[in-house]
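All protein chains but one are shown in place.
Labels for the chains are A and B, by order of writing; each one numbers its residues from 1.
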Amino acid sequence: MSLRTAPAAPPPQAPVGEPPAPGRPARYRLARWDLKYSPYLYIAPFFLLFGAFGAYPLVYTAWVSLHDWNLIGSSSFVGLDNYRALMVDADFWNAVVNTMGIFVIATVPQMVLALALANLLNRGMRARTLFRMGVLVPNVTSVAAVGIVFGQLFGRDFGLVNYLLGLFGVDRVDWQANTWSSWIAIATMVDWRWTGYNALIFLAAMQAIPRDLYESAAIDGASRGRQFWSITIPMLRPTIIFAVIISTIGGLQLFTEPLLFGNGRILGGSLRQFQTVAMYMYENAFQRFNYGYGSAVAWTLFMLIALMCAVNYLLVRRSAR
Amino acid sequence: MHVPSRRLRNSAVVALTAVMALGLAAGCSKKNDAPAGDGQLKLVVDTFGEFGYKALAKEYESAHPNIKVQLRSIEKLDDYKPKLTQYLAAGSGAGDVVALEEGILTEFKTQPQNFVDLNQFGGGDLAKDYLPWKFEQGKASNGQLIGLPTDVGGLGVCYRRDLFEKAKLPTDRAEVSKLWTTWDDFIATGQRFNAGGSGAAFLDSTTTAFNAMLAQFGDTNFYDRNNNLIADSNPSVRKAWDYTMSMIDKGISAKVTTWSNEWQAGFKNASFAVTFCPSWMRGIIKTNAGDASTGKWDIADVPGGGGNWGGSFLAVPKQSRHAKEAYELAKFLTSAHGQIGAFNESGPLPSNLGALDDATFKATTDPYFNNAPVGVIYGAGAKALKPVYRGPKHQAVLDRAFQPAIQSVEQGKAKADEAWKNALDAAKKEAK
Partner (left out) sequence: MLSASRRLWQASPLTYVALVLAVAMSVFPIYWMFVVATRTNDTINNVPPSLLPGGELTTNAGRVLANDHAAFLYGLVNSVVVSVAVTVSVVFFSSLAGFAFAKLRFRGRGPLLMVIVGTMMVPVQLGIIPLYMLMVKLGWNGQLQAVIVPFLVTGFGVFMMRQYASQAVADELIEAARVDGCSTFRVFWNVVMPALRPAAAVLGLLTFMQTWNEFLWPFAVLDPDTPTVQLSLSLLATAYYTDYSQVFAATAMATLPLLAVFVLFGRQIIGGIMEGAVKA
């Protein structure tokens, strides 16, 4: 990293500390105290703030989920009742299936495309930075903007996508109305925003692979494709695992894209065909004001994310071996 | 909330220090949050959509120099209701005057303690000024007067004359009204229209027809008067449902979801000929269809004779610190004068008898709708309206159970029986 401007940092000043004054025990004690305890002071803001606004609410979610808890603030302990209800709640399982479905059809192509893109970017070329910026630029646009723009592109009657399909003789698709088409539209938004970002992550990892590995492979007569499969992919394994896990954490919390795709309606389509778990959580907590049930949804999603991360970890580790 | 208080204080202290350290004034940019001047009192009015109060607020301010009126508006009822619910539960945040739509009114009426009893300011004496059933709706079961009536949603049918002509149907509004005295006629006309070869669809969507029929087929819908959910057994709901399914079956709908982008574009592109329109919908049609369609629309009577879609009340939450002044403002806004002003600005149909009988109101015509005498059409309809009892979660059951179910049939994603079952399941959930 090289940067000449640093807007956030104050102008440097020459150290103006007084000269040390040996033989003054009070001062010495202060310096010792400073050395010993100030580190805790410096890291304390993080732990206090994260504790109060990150960890505590998350843990407290579990507690709320064991209650019948409503808007007025009255709550009664109901044990696992919310979870029991959740297990037989068809709308919840529908949301789980939608979330997983969208996640899979978003993540698999995204990872493949990102790898391919990284491989392309990993060459000597002109306008290197320009190309990298070009593929990263979707990541700069907000999720809300993506939802709005793609919502229009995937419009039934006047969307550009249907127009293009029409040129190839494909009938207009009512993207919102069908389960599969709404999933594809939403997955497209996710992929558009994140493929370039992941490509750069993969590119960074590719550049860390020693070149002589490829050179010796080339001497042994290995083709480019063969080199990619037997050197690049294995060497990238930790990075791929990392990227998949990050995508899992983000993808299973999908909220904004389907919300705006469906005109801001929390139901996600007439048959809830694209309502995600995060939307269902929001619906219960912030529209029905059933905090207990909403928390049960949140906590279940949390466990689902943990589970999926573990599964993905195992899968990717195995398949990349 | 059971937050361990030490913890709360800790985090609050840390947070506050942090905020102050960053030199942030609290709530620095709230829209319209201009403080009232010296000795001035600010009244906040919370509404959704377009109530047509802008000119009236100015007028009220100039008549009462010590009062400043701030209008806050959330566009969608869907977004407005949860916010209002939160404000009321939290005990702060709500306006001094808040609008309650009839679909959500009953739910708020079940917690009358959140609102000022307007009887204490003499609101009860105003009863004779309004459509009697409408005024009654504003009372809670304990007799408390929750809100003063604003508008009623008397229905008409807006139709495109040019498309009717192409389909070889009459275009004159009296003749068109005669085409569909009953709902069966309406469906038959739709089929005639389809056969007429205009290239457009007949009706925009069937969900609005469902709303209209619900208002006609009985004096209760999803709930009985004891607030029990009877959506599964109430014949009026089933009848409205069956007609709706028949409309879908006969293919007279353009199958666009009301308020969707396709729906909006449909107005511009003349892709359907008919939509059910309460008086306030005229403004929306004008915006959607654009100036190019001036004079191409007209308004006829609704099949089955009358029907109500929407309509609101103004209430004063207990948390208001200026309840008396808020009441006076609400009284002004719902007076004959206020309702005519709102009608002229955005089109909500008066419920105040003085407004309905007013000569200038009656003489109102709308050039966009081929100079239809909207004052007479809607005004006469308003007086013929029959009240329908809406249960606590009426709006939720309608919006989140029945409408999606109808749409799923329109989209060909579910069979009628399946959708009916889905609707009932969802209704039970919403009513919980």
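One rule holds for everything that comes next: contacts are C-beta pairs under 8 Å (C-beta built on N, C-alpha and C of every residue); 3 or more make two chains touch, one makes a residue touch a chain.
Model, not experiment: these values are computed from the prediction.
**Student:** Would you indicate which residue among A:80, A:144 or A:314 is in contact with the undisplayed chain?
**Tutor:** That would be A:144, which touches the missing chain.
**Student:** Using the document's definition of touch, tell me which of B:236, B:261 or B:352 contacts the absent chain.
**Tutor:** With B:236, B:261 or B:352 as choices, the missing chain is touched by B:261.
**Student:** Who touches the missing chain here, A:86, A:185 or A:203?
**Tutor:** In the full complex, the listed residue that touches the missing chain is A:203.
**Student:** Tell me which stretches of subunit B touch the chain missing from the display.
**Tutor:** 1, 3, 8, 11-12, 15, 18-19, 22, 24, 26-32, 49, 72-76, 79, 83, 86, 90, 92-93, 259, 261, 264-265, 268-269, 284, 287-288, 290
**Student:** On subunit A, what residues meet the omitted chain?
**Tutor:** 1-3, 5-10, 12-21, 31, 34-36, 38-40, 42-43, 45-47, 49-50, 53-61, 64, 117, 120-121, 123-125, 129, 131-138, 140-153, 157-158, 160, 163, 192, 196-197, 200-201, 203-205, 207-208, 211, 214-215, 218, 224, 239, 242, 245, 249, 252-253, 255-256, 259-260, 263-265, 278, 281-282, 285-286, 291, 294-295, 298-299, 301-302, 305, 309
Everything below uses one rule, namely that only the chains that are shown with their structure count from here on.
**Student:** Centre to centre, by mean C-alpha position, how many angstrom separate subunit A and subunit B?
**Tutor:** 39
**Student:** Which part of subunit B faces subunit A closely enough to touch in the complex?
**Tutor:** For this pair, the touching residues of subunit B are 1-2, 7, 10-11, 14-15, 18, 76, 78, 82, 85-86, 89, 257, 259-262, 265-266, 271, 400, 404-405, 407-408, 411-414, 422, 425, 429.
**Student:** Under the stated contact criterion, what part of subunit A meets subunit B in this complex?
**Tutor:** 45, 48-49, 51-53, 56, 71-73, 75, 90-91, 151-152, 155-158, 174, 177-178, 263-265, 267, 269-273, 286-287, 289
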